[in-house]
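A single protein chain has been omitted; all remaining protein chains appear in their positions.
Just so it is clear, A, B, C and D label the chains in written order, and each chain counts residues from 1 on its own.
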Amino acid sequence: MSRFIKKKKEDIGLSPYALVFRGQKKTDKTVLRAMDFDLEDVTEQELKSTDDLIGRKKSKKLTWLNIDGLDNAELMENLARVFKIEQNILSDVMNPAARPKVQEFDNGIFITIKMLHFDEKNDSLSADNLSLIITDNTLISFQEQSGLVFEPIRERIRKHKNKIRTSGADYLAFALLDVVVDNYIYINGILGDKIEALENDMTGNLKKELLESINSYKSEMNFMRKHIKPAKEMILNLGKMESEFIHDENRIHFRELQDNINEASELSDSYREILYDQLNVYHSSMSTKLNEIMSILTIFSVIFIPLTFIVGVYGTNFENLPEVHWRHGYLFMWVIMILTTLVMLWFFRRKKWF
Amino acid sequence: MSRFIKKKKEDIGLSPYALVFRGQKKTDKTVLRAMDFDLEDVTEQELKSTDDLIGRKKSKKLTWLNIDGLDNAELMENLARVFKIEQNILSDVMNPAARPKVQEFDNGIFITIKMLHFDEKNDSLSADNLSLIITDNTLISFQEQSGLVFEPIRERIRKHKNKIRTSGADYLAFALLDVVVDNYIYINGILGDKIEALENDMTGNLKKELLESINSYKSEMNFMRKHIKPAKEMILNLGKMESEFIHDENRIHFRELQDNINEASELSDSYREILYDQLNVYHSSMSTKLNEIMSILTIFSVIFIPLTFIVGVYGTNFENLPEVHWRHGYLFMWVIMILTTLVMLWFFRRKKWF
Amino acid sequence: MSRFIKKKKEDIGLSPYALVFRGQKKTDKTVLRAMDFDLEDVTEQELKSTDDLIGRKKSKKLTWLNIDGLDNAELMENLARVFKIEQNILSDVMNPAARPKVQEFDNGIFITIKMLHFDEKNDSLSADNLSLIITDNTLISFQEQSGLVFEPIRERIRKHKNKIRTSGADYLAFALLDVVVDNYIYINGILGDKIEALENDMTGNLKKELLESINSYKSEMNFMRKHIKPAKEMILNLGKMESEFIHDENRIHFRELQDNINEASELSDSYREILYDQLNVYHSSMSTKLNEIMSILTIFSVIFIPLTFIVGVYGTNFENLPEVHWRHGYLFMWVIMILTTLVMLWFFRRKKWF
Amino acid sequence: MSRFIKKKKEDIGLSPYALVFRGQKKTDKTVLRAMDFDLEDVTEQELKSTDDLIGRKKSKKLTWLNIDGLDNAELMENLARVFKIEQNILSDVMNPAARPKVQEFDNGIFITIKMLHFDEKNDSLSADNLSLIITDNTLISFQEQSGLVFEPIRERIRKHKNKIRTSGADYLAFALLDVVVDNYIYINGILGDKIEALENDMTGNLKKELLESINSYKSEMNFMRKHIKPAKEMILNLGKMESEFIHDENRIHFRELQDNINEASELSDSYREILYDQLNVYHSSMSTKLNEIMSILTIFSVIFIPLTFIVGVYGTNFENLPEVHWRHGYLFMWVIMILTTLVMLWFFRRKKWF
Partner (left out) sequence: MSRFIKKKKEDIGLSPYALVFRGQKKTDKTVLRAMDFDLEDVTEQELKSTDDLIGRKKSKKLTWLNIDGLDNAELMENLARVFKIEQNILSDVMNPAARPKVQEFDNGIFITIKMLHFDEKNDSLSADNLSLIITDNTLISFQEQSGLVFEPIRERIRKHKNKIRTSGADYLAFALLDVVVDNYIYINGILGDKIEALENDMTGNLKKELLESINSYKSEMNFMRKHIKPAKEMILNLGKMESEFIHDENRIHFRELQDNINEASELSDSYREILYDQLNVYHSSMSTKLNEIMSILTIFSVIFIPLTFIVGVYGTNFENLPEVHWRHGYLFMWVIMILTTLVMLWFFRRKKWF
């Protein structure tokens, strides 16, 4: 199945304000989890229905609202109403094919990026969409399906009474994006280990599976690079953004994010180069091996050509063929043939042909 | 027939103000359709003659004037007069080979872009020109031939009492351009499906048609990329344009358009890469297959070479050839030959030559 | 002969003010033609001697002075004096190897560009230098040799009482440059037709001449691209130039020129790509054809190898060779050989080797 | 073992303020060396414990604090307290995988770059991280392990009473960076010598080791380029930085650094090109050699083919084969065979086939 998300015919001409889910359903049920915290206190709860949204947000605590599943249009409408988010933003949230981007709106900042997941069993990558909305003292994160990716962040919030509890929704967004980008680097590393391990199979007899592995890793690398490139662009824009929703003291972290995404991008460049080199080595090894075989076989054949000619000569039926009647004629023929062979071997050896 | 539009010799040196049709006629008759609407009301009518243009536009309603067919110079002159459009703009409208561009003039904005159409029967793309003129409360769209591309937009106007009825000619222009760009992505997807389907023919015996398919999709992809590139440039310029004819609240949609065209561009990059990979895989598979055949045949030949030599030896007519006179001489020869064969097979096997 | 103009040893270290002709003479005699016109009136005359220059330009009419032949240093000096043009500008005019550029000076604008000419007989391109000097109400154009390239412009001036007669020297310069650039597109089209026609020779038996054609068109395409690139740069600079000699209302035409040169550039990109694709198809077709021949011949040879071995066996002179003495021994041999052949054919067929 | 530093799974989601060592330990013990100097005086001492840090820096002397080993979190915390360095800076110091970058903070400038080391025995490069912190009148340098790289700078400080003693921490930082970049150029030179020496093995019989050498140098070159590229970017940013910690009179040196890193980058480009050229020459030489062998062997075989056929003819058992009964039949056969051979040799010679 294709990993590229295609435009559906019926989506052409759709209003940019229509709250219609444009992806593939990856989860059965939409799950809402709220985490409210300040320096002192952390409370976590799972919201049962979208009604729980109303009446929330009286406290001054920072709220992290995480939503797994993007196909609940009713929930989106409620969110729009409660947090005063423009509908065209939420319409983008519901489109997992959207390109990574950052966009400011009246009441906040909207960020979307792809999270990569590496399936070690099949050696294959998949991408999930992550959308973040930074508003006053709430961060809303939207994932296509539930997962444990952000568990370390939750742990940091639960355990440490420090910056992450007090630096606002933008710092929390940075922390989530940092996990996503660190994951890029981590997956680069895993793929990289596998790619470098191929080197060991590169000597001796090359197996056909090696070529398949190289090609498959190349395609995974390309898939990853396809997602890193627009994410890099997005993070660059985020770093330059002048917005009241990004605190000046957190600005430095977004620059750090830039360094990280650059590192991810360069790593993937390096591994891609290594893959191309391996491909070249594979092909040139294959052709060298074939050439060696051919050389040896050709020389083998060539040595027999004059021998076969000689026995042909003594197989003719001429009445006056003198050697045939000699006493040691047969021996004589063998002497000639052995001499011929030795001369040829010496000649080929001297020419370094084998 | 070439899909590139060529400059005609007689068009060289033509004044940029001359209203001369410079393309190939694709429609018999020029069709004018007007759609007037505000939040409350929608009326549609087909204008019979260019005289109907005069006297229009007294109401405050937004008007969408769609013209199919570009070769009616008289109509263009009337349009120029009625809507105060400069002649050099309309001269560009009549040139379907014009490059996608956006241009401001005294009374509006002129936009031109290519619409792509994919003919599933022949697996081939064609391009039609679309020109848009945004003026005060009228949008004029020019197409080379009639089609149903914009029907979804008409439906949205007819059915929904929302933004599209009230946000002005620039929003309507955005909606049309969005359809065009969505169509790029959609066609990318169709072509992409076909390209990815080629993978299945990539294993086992490769057929010659596969190579033809790859090459043909490559040429279609290049054709598409050729049109997407300047369109991307144009939309970028549109997004940066400071004009009274683009409302500030619609500006965001033009940025969305940029994201879409970028996605189209990246998709086409991805598929192009896949095609190149397929080409490489095809060629290396072909040569691997050939090499395998050659290896086996060569080894087969090589095994017979010493055997043929041996029977040659015993075909010589030496009087004193001892083995010939042995009782089991013939059997002896066969034993020698079978041993030779086995030794060679063992040697080749050990060397992993087959 | 090389189409690249080389620096002569003696020109190294020459003052940028020296009025020395640095090209190859392409015309016998320098021809001066003056065209004076306003909305009402057009007069044309050929100037006999450089003295005619003096005393000209009393009227307010727009003058187009066209000079064919660049080697007349005396004329250049007179021009410098009469029109107050700096000597280093005219020194550039006399250097046909100069790179396309635009340069402002105290009394005007200096523009130089290459005109391309396609010789259909030899399928080869050549380049001529065109220099333009825009001064107050005079346009001076310098060509390396006489030609009919600008005849359509002259016709427009003679026949139409419109913008071209009244919009100043800059508009006239635009019209001339537009002819040059339109010519680029036109030649691209001619070459393009020839290139696309090659496709028909691409099937069946490939001829060696096809490769030569592809290589020759590639070299012509490169020659053209070499001239289009700096011209594009020059026109971009012209479009951005803030000068009193370019009227604001004509500025739009220089932007149109940019679109045209971009189109020329993209067309040549497209055709170059097509040529590269053709080259690839040619080479892969050639190698496919060769491989097919080799496969068939190899299989043919391989089938005879065991047969030749078999007849060799029965050609041995063993006294106790039983089959030789059988009644149907000869027939028996043929049966064995035919069976061997059939088995091999069946095997190769099953393996899809032919 | 891979030379790319991988992200550890447990580091994902780590706070940017956590002082955790994220690399591989390369040294047993953290060593602190302080060098205090002004124009008159130089004192050097090795700090025994991190307590020695407290109470330092009362004098107005410039201090260079060098720390070998990055895994001492306690030391880092003390440094943060004493020199008022933000924790996220020191967290970066402890991450040797960090990308070269420059970053300003409240009390200074933080710079990180990679030092390259060439191991002549294994012909392989390795990279060590160098971090510099420029504060008021102290330069702190962090290295992954002890080494003699900066000994020349120490000597310059000890021996010469000049600019290096008086121009502040930024000039000292420049001097250290200059050593690092000079080292890039130096290593480029060493590798370059080895690469150019390969040319000598390029003639005559090519050895397989040659290919291995080329590929190995190519991979080292790529490793170096991977580190030079972001360093170039970093130095560019440093040169443009407006900071109170960089004295205007030292600004020129940072521009010099840019020239040096550019030279390093261009050198590595040149050597990479040479390597690619060598690879091409190697492959084309190999295939030329193989083709020559094949040509000669083929011609040798082809000459024997008709000869073997002729002896086959006279080996047939026809009763009425006339030549067999001739007196000089055998001689006649040899004459025919020798003539055939001569004609073929003459023909091949004329065709320049060998």
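The rule is simple: a residue touches a chain if its C-beta (ideal position, glycine included) is under 8 Å from a C-beta of that chain, and two chains touch if they have at least 3 such contacts.
Predicted model only: the values in this text are computed from it and were never measured.
J.: I'd like the shown chains that the missing chain touches, ordered by label.
T.: Across all of the complex, the chain we cannot see touches C, D.
J.: Out of C:I54, C:I293 or C:V343, point to the residue that touches the absent chain in the complete complex.
T.: C:I293
J.: Looking at C:L19, C:M35 or C:A98, which makes contact with the chain not pictured?
T.: That would be C:A98, which touches the missing chain.
J.: Can you name the residues of chain C that touch the chain not displayed here?
T.: Missing-chain contacts on chain C: residues 2, 4, 6-7, 9, 11-17, 88, 97-99, 101, 103, 205, 208, 211, 215, 218-219, 222, 226, 229-230, 283, 286, 290, 293-294, 297, 300-301, 304, 307-308, 311-312, 314-317, 321, 323-325, 327-330, 333.
J.: Could you list which residues of chain D touch the chain missing from the display?
T.: Counting over the whole complex, chain D touches the hidden chain at residues 150, 152-153, 156, 160, 162-164, 175, 178-179, 182-183, 185-186, 188-189, 192-193, 196, 252-253, 255-256, 259, 262-263, 266-267, 270, 273, 277, 281, 284, 288, 291, 295, 298-299, 301-302, 305-306, 308-309, 312-313, 315-322, 351-353.
Methods note: only the chains that are shown with their structure count from here on.
J.: Report the chain whose CA-based centre is farthest from the CA-based centre of chain A.
T.: Using the mean of the C-alpha atoms as each chain's centre, the farthest one from chain A is C.
J.: Can you tell me the C-alpha superposition angle of chain A onto chain C, nearest 5°?
T.: When the C-alpha atoms are superposed, chain A turns by 145 degrees onto chain C.
J.: So which bits of chain A are touching at least two other chains?
T.: 301, 308, 312, 315-317, 321
J.: Would you identify the shape of the chain contact graph, picking one of line, ring, star, complete or other?
T.: Looks like a simple chain-to-chain line, open at both ends.
J.: Can you give me every chain pair that touches, using the contact definition above?
T.: A-B, A-D, B-C
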